[in-house]
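Let me begin by presenting the structure, written as structure tokens, before commenting on it.
As you look at this complex, bear in mind that one protein chain is not there, while each of the others sits in place.
== subunit A ==
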């Protein structure tokens, strides 16, 4: 950086002027306050990690403790008993996330690009065609009937992918992004050079739109990774159960058992076999860890998603 020295001088200056900061005492007070809240946001996850490393006997006698009397990695070794189901669920989750994100981004960005072009004759029609979805929601019941009865997608992996394969809101975000960030002159000159519209889109516009694409990809990927709702509605086979839904099913089996104490015998075997306390928490840790480890690096894209679109900066 050429202006290196200047840069540091400037930085120092701002810290000294303190135009927009609290004085020292107030600063300490608010640091503690915000710090406590920030800690409350990650504390439950830390607590669940601790529980996952607690021995079963310690859990039975002391319950969930902040500092267990006996540590153990058994929660994780017991995961091996559930290996097949967990690996299958992990595979489904990863598959759905990867394929779903790809489809979502392809559908969303190509639709958005088409309606962002001033020379597309029907752009107004297609814009309204997509915007109407933001006004009205079709509702759970008709969507369910169409998915199961008309499209016959019940209990297929597509039931996990297709309902989220387009985000109308992201169409609008990307349309604005294409209009603002991709210079019209570049598109015009490629057109003069004889490039087809399709080629302009894939080879010139998309590379320029990487920040926008990254934002909508991350939102789509997060949506797919965290989705349990479509599985809840449409999935019955054990081999199509994604991680989040697996956790949910284990949970509801436990609730069922505690509410019908005598019936526990009926539930053993297969997916219904209930893993031990620490193992369940180990599963929570495993399905949360990928997000916990990656979002700090991507968070600026999530935040910029709101400012590149229609919402005012």
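Basically, a contact is a pair of C-beta atoms (placed from the backbone, for glycine too) under 8 Å apart; a residue touches a chain by one contact, two chains touch by 3 or more; residues count from 1.
To be clear about the criterion, contacts and distances are computed from a predicted model.
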Item checked: Per UniProt, the name of the complex member that is left out, chosen from "Phosphoribosylformylglycinamidine synthase subunit PurS", "Ubiquinone biosynthesis accessory factor UbiJ", "NADH-quinone oxidoreductase subunit N" or "Sugar ABC transporter permease" -> "Sugar ABC transporter permease"
Margin query: Just to verify: which one of A:53, A:78 or A:113 makes contact with the chain not shown?
Written below: A:113
Notebook entry, point to check: Can you name the residues of subunit A that touch the chain not displayed here?
Noted result: 15, 18-23, 26-27, 30-31, 33-35, 37-42, 44-45, 47-48, 51, 59, 62-66, 106-108, 110-111, 113-115, 117, 120-123, 126, 129-146, 149-151, 162-163, 165-166, 168, 171-172, 196-198, 201, 222, 226-229, 233, 244-245, 247-248, 251-252, 255, 277, 280-281, 284, 287-288, 291-292, 295-296, 299, 302-303, 306-307, 310-313
